[in-house]
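Only one protein chain is missing; all other protein chains are in place.
Here is subunit A:
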């Protein structure tokens, strides 16, 4: 097949790029979920200042294009005297942008928790921190697996943008291969199929996790 003939000599190189994509995605997903959970708990706080700051963060990073955010960090951080590599910058930018979206999902999960459940926990004498970490969050996270999945898939697709700041992840590697072989159509067509299968697999995995976590729920 012509597509395979074009790609074959560069498989090793593309796999390196793929590994970099996976690494960036895993780190960014971890960062985004941590930041998102923290922001969501701040957004559900009673303190107006805390709530306002967290809301502003979410609002700004959801309404500014990721490319602009990435350039802001990539060109801006060295100005502050922070010299880190393009890969690290990319992971940080993805975590911050992803965190804004994840916080939305987790917040709506928190808001679905029945007030009666919280009252029951209070009556049982649990402290406020315990109530939040042991009662509210487990329910909220369970509800938000599916919407969080689509945010994470989006994050994987976003990782392709790191190629614009010289990170040779999958898209960056493919750009080099396309330029070397003069066969951009074949290379990018294969790349598109690769990303589509990767995200489809991810969505299957998310469905499985959703079913597993909600196995005791009825009607979910």
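Basically, a contact is a pair of C-beta atoms (placed from the backbone, for glycine too) under 8 Å apart; a residue touches a chain by one contact, two chains touch by 3 or more; residues count from 1.
Keep in mind that, in the parts below, contacts and distances are computed from a predicted model.
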Checklist entry - Out of "Phosphotransferase IIA-like nitrogen-regulatory protein PtsN", "Glutamine ABC transporter permease", "Phosphonate metabolism protein PhnH" or "PRC-barrel domain-containing protein", what name does the UniProt record list for the absent chain? => result "Glutamine ABC transporter permease"
Checklist entry - Considering the whole complex, which of A:11, A:30, A:64 or A:205 touches the chain not shown? => result A:64
Checklist outcome for this item: Across A:39, A:89, A:144 or A:171, the one contacting the chain not displayed is A:171
Item to check | Where the missing chain touches subunit A, by residue | outcome: 60, 63-69, 71-72, 75-76, 79, 153, 157-161, 163-164, 171, 174-175, 178, 182-189, 191-193, 195-196, 199-200
